[in-house]
Structure formats: structure tokens, C-alpha cells
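The structure's right below; bear with me while I get my questions together.
Of the protein chains in this complex, all but one are displayed in their positions.
Chain nomenclature is as follows: A, B and C, assigned in order of appearance, with residue numbering initiated at 1 for each chain independently.
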Amino acid sequence: MKTNILGVYDDEHDILHAVDKLQDGGIPVKDVFSPFPMHHVWEKLNLTTRLPYATFIYGVVGGIMTFALLYWTSVVSYPLKFGGKPLNTLSFIIIMFVITILIGTIFTAATFFIRQKLWPGKESKLPDGRSADDKFVLVVEKTEGMPEEEVTKIKDLLTETGAVEVNESNVDYED
Amino acid sequence: MYNTRVRGVLIKGNKSLKDVTQDVLRPMDAPMPRWWYVTAFLAISAMIWGVWGFYNTISTGIGTWGLNNNVAWGWAIINFVWWIGIGHAGTAFSIFLLILRQKWRTSINRAAEAMTIFAVMAAGLFPLIHMGRIWDGFFIFPYWNTRGPLWDNFNSPLFWDVVAISTYLTASFLFWYLGMIPDFATIRETTASKIKKKIYGVMSFGWLGNARSWLRFETAALLLGGLAAPLVVSVHSIVSMDFAVSVIPGWHTTIFPPYFVIGAIFSGFGMVLTLMIVLRKLYKFNDYVTDGHLEAIARILTFISLIMGSAYLIELFTAWYSGNEYELFTFLKNRVTGEYTFAYWSMLTCNAIIPQLFWFKKIRKNITMVFIISLFINIGMWFERYVIVVTSLSRDFLPATWATYEPTITEVAVFAGTIGLFVMGVISFFRWIPTIAISEVKSVLKETTTLKSFTDED
Amino acid sequence: MDKQYWQSLEDYRETKTKSDFSKKAEPEFSIEGLDESEIKAKSSRRDFLKMLGFSVSAVALVSSCQMPVRKAIPLLNQPEELTPGVANYFASTFFDGTDYCSILVKTRENRPIKIEGNDMSKLTKGGTSSRVQASVLNLYDDARLKGPMKSGNATDWETADKEVIEKLTVLADEGKKVVLLTSTIISPSTTALIEEFTLANPNVEWVMYDAMSMSAIRNANDLNFGRPVIPSYSFDKAKVIVGFNADYLGNWLMPVTFSKQYSSSRKISGKNPKMSRSYQFESLMSLTGSNADYRFGIKPSEEAIVLLNLYNKIAESTGMSVYNAPKSPVDVTDVATDLLKNKGKSLVVSGTNELNIQLIVNAINNALGNYGTTLNISLPVNLKQGNEKAMEALVKDMNAGKVDGILIQNVNPAYDYSNASDFKTGLAKVDTKVSFADTMDETAQLCDYVLPDHNYLESWNDAEPIRGSYSIMQPTIRPIFNTRQFQDTMLKWMGNDGDFSDYMENNWKTMLADSTNFESDWNNIKHDGVYHAKVESDELSNFSAQSLKARTSKNVDIELVPYEKIGMGIGKYSNNPWLQEMPDPITTTTWDNYLAISPAYADDNNLKLEDIVEVNGIEMPVLVQPGQPVGTASVAVGYGRTSAGKAGDGRGFNAFGFKFGESITINKIAGKTYPLAMTQMHHDMEERPIVRETTFDQFKKDPKSGNELHTYDEKHNVTLYNKIKYDGLHWGMSIDLTSCTGCANCVIACQAENNVPVIGKEQVKNRRIMHWMRIDRYYSKDEANPEVFHMPVMCQHCDNAPCENVCPVAATNHSTEGLNQMAYNRCIGTRYCMNNCPYKVRRFNWFEFVNNNNFDYNMNSELGKLVLNPDVTVRQRGVVEKCSMCVQRIQEGKLTAKMQDRELREGDIKMACEQSCPTDAITFGNLLDENSAIKEDQDNPRMYHLLESLHTLPSTSYLTRVRNNES
Partner (left out) sequence: MIINNFVRINALMIKGYIFSGLFSLLMLISMSSFAQTAQDEKNFQQCKACHNIDGAKLIGPNLKGISEKRDEAWLIKFIQNSQEMIQNGDELAVQVYNENNKIPMPSQNFTDEEVRGLLLYIEGGGVLPESEAVAQAAVDTEEQQANKLNVAADAELLLVKMKRDGMRNMSYVFIIMVILIVVSLFDLAVFHIVKARWIHYIIVLTAIVVISEIIFVDATSLGRQQYYQPDQPVWFSHKVHAGQNQIDCRYCHFTVDRSMSAGIPPVETCLNCHNQVKEGPITGTKEIEKIYASIENNKPIEWVKVYNLPDHVYFNHAQHVNVGKLDCAQCHGEVKEMDEIIQIPDLSMGWCIECHRTEDVQFATNKFYDQYKELHQKLKDGEISNVTVQNIGGDECAKCHY
């Protein structure tokens, strides 16, 4: 069973300082729960995402596929003449443009949900529910066999940096 | 998305994070107010009437409308374009202001996006109902079939329309829903009701709100926003191509795409203004939707109104400058002075002249006046579409075919039905969905309260 | 084939086997090929498809549901000439008592579906009129009587025959007067038969009656030449034509023949083009007036004055006696000069049934030496033999109780006699009243016996419209109902058991006495439908001049001019929805008649369109007619039928009570309006280059005159894409606006060919008329006497078609033969193509027009649907349709050529509108064929495309309107 040490903060600035402090103290900060996104935290925790690359690939593939479909249907499969225009017309651009966006949007959203493992009705496992309201929660993993003084040190450090509460939680949330 | 500099105070009243949560969620927990029932009753009545209109049209034929051989498009297309225009505000707010780093959008964008969804849904009904053979409507999708296979005409603006609008609806919905996930999680975590906890729990997709999920969330939101941004331009450009690509005088003009996009944003902002004033009044959101917000919208409207006005003038100029007798007739004889003078001048007054009143600070600050003018803008934009669709068609190239158009009760019913649908959607949104993006407001709360007031800047 | 229908048809003729009079058994009606149309008629399948679209999944669950079973019933004995699925053409004749036309009847599976013109005829030369085109629908009229009637109840022929013969015998024995009242009869065989009948029954008097009589011409010729005849006219030989209230292109005497002649003298072709000039003096805006080079509006009472002045002018220079005449309201010097320049090559006609006027006309023609050239007394026209004197006497006698029996054939005086109430009271006093009407019309209702005649498509007959020009009417379908041809009835009553076809053949044996091989000659005549005997012009007696006079014109408020509308005529076809819905060529009004008043009068009296006025106790709507002369008003007869049938009853009001030139007062009924359904509401061309015109003089100087824009547009049209190249076939059409008179024959021909639905007055009023081709009519210049333009517009089959680009489902696109094709079953009805068509030729099925009780016309009747062309789909609600350039005809022509292993030839394929055009204004053909007439038209300097500045590259082109006048 994994146990986490939670430091609950009221203020976003406090928790930023706390992250700095803990990291300075060589204590790995596992995670930070907040009611809104905090860029500083991501920098501190060295978090990155490759979602934009995925989106780019979706767009490129989608665009090419759309053109292929349009070209194949109107030039190869069943060529029909409309209003004296050539079979392979400029107006394909409009549909390609829109469908590219559509494919990009849908697949980006899908990738996000899959990557983040979100689905309707997924059980939420928040270490501290208040982090969705007005609290900021700093999570430090209490590894197996972590010496007691280490735990106390972390807890003290948390209190020191302005945590209003310091708890331990068994909630095993999936990151 | 969240951490950008802000010009002034966006949220007044020195709110704490807790206050924000409570303020926004309070109306959802409060007992159903009477106005809600009254509005819902009216909206549902309108929808029932609209269903009658639908039934009448589908069972008897498009002949139940006032269209004729010459004016083959009427209220259905006017209303369609009008709704689509209104549907532009949501994305315009969320995405343009996002790109322009306009922080004040945070308290409005959720409502604006909701409006988009319902307006686009209302709009989407019109192309459906206006088909002569709705039961064969699936022909419009290029699916593998046993007819050869036979595909669609990819040159047709109507096909582009179908693609663009479904894309727009999908993208808007995804963007909107994505933004709501953290708020649903907030409700899930704060509500006392078990049922609510269950429902919003399902809807929140098990949102955590830890650092990594926020990172991915924001990236995804930015990506969706970035993808949708060109849509805001393209959707109404494509709608305008329904007209611009044709040969009909008054339609066949290159100014249409920008003119339509601007018009759409204009009508969308107008509707946002109308709705926000109502929302703020009903939910006492004065601290979130501040006078400053309203004024900002009003300023934008004034600017767009000027663009609209010049577009109207340019239309007249091109008609004159082209020397094309059909164009000249349509604009100068038919619209400005002819049979459709009333519609034309209503359009011009409501869209180009009345919003100029916003130059006056007194009017800008007077919420009642702002509300009335926002209504005028909505009406004016409706007239704009009326002028475009009806005047051009009713008197085009061959005078022998000229015919006039008057809507029938069925068309009115269908329109009323879509208004009912929109209103019903909006009040359901008011009731069951946080009307202000909680997490976004929270993110700007700390930074703004300490700065100089947004509204008192001058 | 659907069972129910089959049975009902059987019911229709259940008694057929009993009446064994037609021993030349025409083939059984029903055959396998019929099922195509049948399915269309029942549309069960279409309903099924509809369901499919509505709930795919639900249906898919129960998809084991059975398709409707279709039966294919073969003939028991298949006649040799009948091939299911292949059309047969029979030469026949249309004559309804008024109009004559030589026709071909197109039958499919032995049911007539279309009337075409007969090219073999030297009179009508392949032309028809709208009434002729629509007559095929009369065959399938639900209002037709299903069998003999006695006092309003059905009876059978045996009883009826027995009783009538008994009564007639009694009357004959007692020597009491029996009158046979017929329309004009131009059939030599029928005439012989009736003469035989009157000979056998000396108490029978034969009276011919025409609702619109022309006896004054006969009387005048009687005085001038000693012959009570109508001369034959040759408009083609006339260089100058002057008409006085004679609508010779529309209604007067032989409009089809005259249109052919008129247009042939005005075809502009070759190096030295020639063109006749027409003057028209008239008291209303007629079709002829609208096409005339010069048109003058006069009051009816001024006609004699103008004519006499004209005569005096001519007489002065030819040295004939001059008569006193009041001052002419119109200066006729120019007309006189023009006429004098063309002595012997001119023609003056008047349509006014007034002896005095006809005498002046004769005198003028005599003075100009036109007899023998443009008029021929020795080849008289047999039409319009009705004599109103005899009719007046008859009515008087009836009222005096002097007539004890009356047999009424093909006339309806209770409706169309000028004094119908007198006729009715008189008729009530007649003991034995027998009518041969085929519907329960106003007169038949008052008769004891109604012994329904066949429709002309079911009858044998012959005709001699002009001396020496014969044509044959032959049945093209077995009688649908238990009817019997009038002539057969006569034969039966005379105790002759043979039928009329034998009688006729015998009669022809005597007529063709010189024939060495009668059998083959007779077969040839039947095949061709016409026979032109060699007639020697007999010696013309000298012209005996009569004294001429003209009264000073009346000084009254308004003089009324009753006239016949192009479609409705005298109201005989009132129940024909095609004709009811045919837009009048002048006013474009459908379904109604109205009082046409001059714009000046309307302004003075504050009257406007659709206001109601009261004239002589009749309320009527007002229509402001440009060109209606001041001081006149005109009103169409042929409306206000009370017993015509569903489509005809209660349309408009009966104007037969009005006399020509009658002075009336118009009382406005304030606050009341009556909707008039017109297909065109804007009459001005707005100075757009729609109809391009020039004068003949200018044309001779510069053939491109009036068409300068064409060169300009050709030069200035630029394009992104290359023009489409065609290989082998590129269909095109050209319409000569100089020839086109706007008679609307093509509109009905197209309607018949392409199963165009009738939509009723209300929907026409909503501007939703379904006609695939329309005739636009524009007025220009002076409101009081405008120039009128007629322009047929149908799908232009643009190579750069704007409509094709915008259809999302590819329901309309371009073929390799240059056709703009429309696939109805692909259409989802977005109507975008309709919007984007600059010509507005696309039509939308706003409602289900088939099997819909709200549109209770021929397509809602099992019988009426038999007229449908099985090769053309009946369109469903919600789809767009338009002129397909008769693609079924194109395909048929191509197939025939392929089967005969040859290339397509010019004239293999003719469009429905082109085939029967009485002025040959429409040309169709392959634009890639260097030798074709259409190619020639393409290179014509007069050629232009409608709205060519849009660069739609239409395959249909127009030729400039050339007027032979000075302005």
C-alpha cells in the first residue's frame, strides 16, 4: 500500500515556495493538486507533454487522407462533371481545411482522454477533495521503509512553509 | 492560458477561492426559481409549436412554406445563418480572446460557449427541415454505397456547409466540455447531494487536478482552441459562400466571407451581451460579470458596427463601380429604394447606426440601454440575412420571373421552435452547469484583485 | 401490373363485349409494358422508399417484409403491330367543331399519350395548337359519361335506341319538326350520312351552330361573289397583312395553318431575306396584335370607319368608287400606301362578324387584286358553317312550340349561346330532347336522353377543312367507356347495322371513283392521315360591288369586346386542367377570365388588378391590360361553366351574353377583390438585354444589329478553366424570337410529354407553376400601345451551369452530350440549384402532386393517369425537376439509329416543343454536326444566349427578334 504525505495549503504562493523548499531539501515532491493550473509547479516538477506533436501528425495525416478521398472519389471512382469545372478542382481545399481541423480536434481530445485515462464514470481518487475547491495539496510519497524521522521532517517542512494541514493519505490515485 | 498578465481587476468584491466556488455553484443548489419555470414553460410551448411546424413541413411538403419558384430559400436559411452567426460568439470569446490574451473573458466564456452549442444546434435544424426529401438526407454523406458507388459534389457550398458546421459543432462541444471537466470535479468534491455527486462524478471523468493532468489539460485546451480558431473564420466564410459562390446579384461578391464573419461575431457578441446581462441580473453575478466586462463588449460592438457600416457602404460602392446592371439594380433600386426598403434600412439602422450610441459613456454605462441596444443588434442582424436572401432572390436576372416572398405560419412556427430550443438549452445550462468557468476565474483571481480596477482605469 | 387498376379498367368497359359494333377489334388495352406507368400511377413503391428513409433501423429489423408483388399480364393474343414498350404513331385528325388540325397520335400499349403534328398535311404542316395538344387529356376525363343516360339515370343502348327510335318514328309519322343541331361538320362522310338521314326523315331539319360565328364573311361573299363561302387565305403569299380584330395567330378560323403561313413569310434566312409586314387594328390585346409590326388600338365601333377610310385611300388610287366616311381615328395613309405597293401580295382580314365590315374588307381585297393570290374563293374553307340566323329562328321556333324534337350534337348552346336563357326556355318546350354530348354539359343536362359520343381519339371520321384537302380521323384506342359514336347512332337509327367506318369507306369509294386500286389508296390515306385531291379552281364570277358605309362611332363610355382565350377557346375544354393552367400568352393569367381594361381607364377610375367590378349584373375581377385601347374593355368567353367537371366548374364567369362592341358601364365594387393567378407579375424588361430586337431595315444593313452585345460578351468573357470539349454529340437548341408568336403550344406539348403536374390556381398564385417551359412576355415603350415580346424559356443546358456546382448530392451534373441532367431520385430538395439558376427554370415539387386529393386533377385520377408518358418518371414530392431536353426522345432516337446500324440523322430526334411548333420557331440538333440546321443557327449573326454576360455557355440560343417596322 502506498502512502502519501499531504501538505494542504490555502495560498498558491505558499505552495510554490513549499515546492522550492522541499526540492532544495532533497525531498522529491511527488505531485501538487490545485484548483487551477500552475505553470511554476510544472517547471519545478519537470513535467512535459508531447500532445502537440500528436496533433500535428493527426492534422497532416488527416489532410492527406482527405485529399486522397476527394481525389479518388471525384476523379477516379465516379467522375462527374459539374458546371464546366475540371474534375480535380480548387474547391477541394475548403473541405481539406475543415476536415483536417475536425480530425485534429477529435483525435487530440481522444488522445488527451486516453493518455490521461479519463472516461465517463471513472472513479475519482483524490487524496484530498478540497483541492478541487480552494486548497492546494502538495504530495510527497512516503516510500516503503521511509524512516519515521524523515516523515516528520517532511511534515515539519510542510507546516513550516505554510501548510494549514498535514495529513497522510492512502488514496492510490493514478497519475 | 491562465498565467498571463492582466490589465485590471476582473473580479470585484475581494473574493476568496472558496467564495468563487460557492458563488458560482449557489444557484445550482438553490431551489428552482419561479422565472425558471415560467421561461421553461414558454420555451417548451414554443418547441411544441415548432414540432408542429416540423411535422407540417415533413408530412405535407415544403409547399407549406411561403417559398416559390424564384425565392426558393426563405426564413429557413435566414434563420439558419442568423443562428450560426450567434453561434460564433462562444468560440470568438474563448479563442480569439485567448489568443489575444484577454483575461476578462474568463467569466464570460463558459456562457458564451454554451450559447454557441445551443445556437448551432438550433441552426443545424434548418438545413434538415428545409430539405425537400429529408428522408433521403443521408445522401449528403459520402459513404460507401451500392450506387456505383456514387459520391457527392465536393464543389457544392452546401456540402462545405455540412462539413463545416458539423466540424464546428464537434470542436465547440469538445472545447466546451473539456473546459467543464475541472468544474464538474469541483462540484463532485464540494456538493452535499449524493445524486449530484454521482452524476457530476460521472461527468467529471474522474478528474484529479494534479500537476500532470493540469499540464495535459491546458495543452489540450490550447490545441483545441488553436485548431478551432481558424474555424471561427472558416465556418462563417463557408456559410457566406453559400451565397458568394452563386451567380445571383447581391450574392455573388467577394466581400462576403469577411463581411459574414464580422457580422457573425457582431451578432454573437450582441447575443452574449443580452445573455450576460440577464445572467448577471438573475444570478447576481455583478462581481464576476462586472460593468467593465459589459463595457468591454460594448466597445468591441461599436468597433464592429463601424466595420459593418463600412461593409454596407462598400457593397453599394462595388455595385456602382462594377457597372453591372443586375448588381446596380439589386442594391440601389431593390434594396435602398425598392420594395425591400424597410428591411434594408432596418438592417442599416440596427447594425450600423444604433450601436454608435456606445460612443457615449453614459449609454455605455447604462445597463438598460446596453441591453436594449444588444437586442437591436440581434434584430438588425436578422434583417441583414433577410435582405441578403430575399431581396436578391425575389428580383434577379429575368424580370418575368420576379416573385415576392412572405413567410407562412409554418415557417414562423419552426423559427419559434428553434428559439424555444435555444432558450431551453440556455436555461438548462443556467441550472445544471456552472455558468462561469470556476477554475479559470480562480486562476485570475489572485493576480487581479491586487491590481488597479479594470473598470476604473480611466 | 397492378391488379386493382386492371379490374377497374375492366369495369369501365364491362359492357363492351355486349356492344359489338366495333368489329375491327382494337387490341386489348392491357399489356405487360403498361406496368411501368402503372407503378408510377400507384406509387406504392415510392411510399415504400419514403418509409425507408424515415426509419432505416426500424425497417431493417423487420426487413423480411415483402416487397409489393407486381403482376405482368401478357396479352391473350398479341396483335402484330403492337410491341409493348414501343410507341406507335397513328395519323388522325383533330376536329372539335371549331378547330381543325391534322395530327399524329402517339400511343403506347395502345393508349394515346401525346398528340403530334402531322407533317404530311399541307394545311397544318406538322403544327398544332395548345388545345390540340391538350385534347389527349380529354380522352381520360373523369367527367366523361360512362354510358347512355335517360333523364339523368344510366340506361343501356338497347333501351335508349328503342325509345328514341320510337319517339322519332312517332314524330316523323306526325310530321312534326325535329331539329338536328350540330356544330360545324366538315366531314364529307358525316355530311352524307346526315343528308341521308334528313332525306329519310323529311321532318328533320339540320341546323349548324357555332358559338362564335363567322357567318358575316359567308354572307358578304354571297353578295360579292354569289357564293356563301369563306375563302381560303394564304398569309404566306402576302407581303402586307392587315388585320382588323382578327386574331389569326390565336383563334381566328385556322390559327395553326395561318401561323405556319405567317411565320413562313417571316423567316429570315439566305442572302436576300424577305419579310412580310403585318398591321393589326384591334380592340383588345390579342396574340396577333402582340406580334404585329404595327398595332393600332381602335374601338369596335371605329372599325368600319377605319376600314372605309382605308378603302377610300386605296380606291382613290385604283380609281374605284369612293364612299362617304367619317374621319378615321387612325391615320391609314401609310397602311394604304404599303398595301398599294403590294397589290396582289397583300391581305386584309377582319374577324368582326358584321356584314358591313366584311363587305368593306372584300372591297379592299378586291381593289388590291388579292383574290386569286392571297384569297381563294374557289377553295373555300368549310369551317364555321354555323349560321346565327338559323339558330335565332330555331330558338324562336322552340319558344313558339314549333319544334317537337331536337338532337344536339357537339354543341352546348345552353352555355354558349348569346341568349342562353331563351334557348333554355325554348328547349324546355321541346318534347324529345336527345343529346350526344360526351359529358353531362349544360345542354345535355336539359335533355331526356344523353347518348354519349366517342372521344375523337376513339372515332372514325374524315374531314375536309378546305375543299380538296381531306384528312382521316381514326381510332387509336378502344372506347374506354360504353359510348357510341354519333354517326354509328345515326346509322343505327336509320336501320343500318353496319358501322360508320364501313360507311365512310364506302363513301370514300365513291369519292375516289377514279382510283385504280382503292384498297391501297385507302390504306395510304389512312396511313398518311391526309389526302390532297387535285382541285381545279373553277371560274371566278366577277366581283359585284356593294355599297359600303360606316356609321359614326358611338360616343359611349366603354365598348366591350368578348374574345376567346388561346387556351380556353369557347370553353369546350373547360374541364381540361392543362388548358386551365396554361398561362394566357398575353396576360399570363391561369384558371380565370377577367375584365381587361386600359391603363388610362384604370388610373382614372382608381381600379387596379384584382379589384372587382360589376358589369351587367356580373361581378368580375379587373386586369389592367397595357395596349387595351382607351374606351374599350375585353372579356374572355369560355369560362363560368357550371357543368363541365371538377376542374372546369365555377372558373370565372360566363361572358357569352356580351355582344361585340356592346356598350357597358363598369361599376366598381369597393373593398372586394378576387385573386387572379398569374405566372408573371413584372412586365418590364428593365432595359436588360433579354429579348434583343432590331428592325428589318436595320437588319438588312447590319445582320448583327440589335445583337452587338453578343460580340462584346464573347470577347469579354474570360474563364479559368478550358471549355468542355464534346465528342460526337452536343445537343443544342435555338429559338427564333422572330418566328415565335408565344402561342403556348409548346408549353402544353411539354406538359404532355413530360408528365408535368397541374397544381391548381392557388399554387399558381403562389408562383409555383410546374411547367418546364414558360413563355415570358414583356411589354416595352408605350403603355397604351406597347411593343410585346414573347420569349420561351426552358432549361438552357449551360455548359458552365451554375446549378450543377451547388448541388451537394450530385443530383444534377453535365453529360458528355452537353445535357444538364437531373436525377430525380438523387435529389434531396435543397433547392439551391433553383436559386442559382439565373434563368429560373427549375421547378420544385412543393407538394405531392400525384394521388393527392388536394390536387384533384388528372394525376389524382386512375383514368387521368393513363395519359402519363411511361418513359418519363413521375416526380416525387420534394425533388427538383426541369426541362431535360426531352432526353427520353434523344435516347430513343439514338437507340433507333443504333438498331438500324447508322449514324444519327438530322431530324431523327425532335423535341416535344419543337415538333409541333406552329411557327417552326424551335430548332434542335447536334451542334457538332456541321450540316445541321442548329449549327446554321449557331453561326447566325442574330444568335445570342440569354444572359450571356454571365458566361454560363448555354446550349440553347436565341435569334434576335426582328420587327418589320420603322421604329
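Worth pointing out:
Heads up, the rule we're going with is that a residue touches a chain if its C-beta (ideal position, glycine included) is under 8 Å from a C-beta of that chain, and two chains touch if they have at least 3 such contacts.
Treat the numbers as computed from the prediction; the structure is a model and nothing was measured.
Only one of the listed residues, C:155, C:642 or C:825, touches the absent chain: C:825. Within the complete assembly, C:901 is the residue of C:497, C:519, C:687 or C:901 that touches the hidden chain. Checked against the full complex, the one of C:887, C:947 or C:962 touching the unshown chain is C:887.
Chain C meets the missing chain through residues 1, 3, 32-33, 35-36, 39-40, 45-46, 48-49, 52, 56-57, 59-61, 63-64, 67, 69-78, 83-86, 725, 727-729, 811-813, 815-817, 819, 821-826, 871-874, 884, 887-888, 891, 894-895, 897-899, 901-904, 928.
Although one chain is not shown, part of chain B still touches it, namely residues 145-150.
Just so it is clear, only the chains that are shown with their structure count from here on.
Centroid to centroid, with C-alpha atoms defining each point, chain A and chain B lie 30 Å apart.
Work out the mean CA point of chain B and of chain C, and you get 57 Å between them.
Chain A and chain C, compared by their mean Cα positions, are separated by 80 Å.
Across the assembly, chain A contributes residues 80, 82-83, 85 that each touch 2 or more other chains. In chain C, the residues touching two or more other chains are 802, 804-805, 807, 810, 813.
For chain A in complex with chain B, the residues that touch the partner chain are 12-13, 31-39, 41-42, 45, 47-49, 51-52, 55, 59, 69-70, 73-74, 77-78, 80, 82-83, 85, 89, 91-92, 94-95, 97-99, 101-102, 104-106, 108-109, 111-113, 115-126, 129-134, 139, 173, 175. On the chain C side of its complex with chain A, the touching residues are 721, 723-724, 798-805, 807, 810, 813-815, 953.
The residues of chain C lying in touch with chain B in their complex are 50, 52-54, 680-688, 690, 763, 766-769, 774, 776-778, 791, 793, 802, 804-810, 813, 826-832, 834-836, 838-840, 842-848, 876-880, 946-947, 950, 952.
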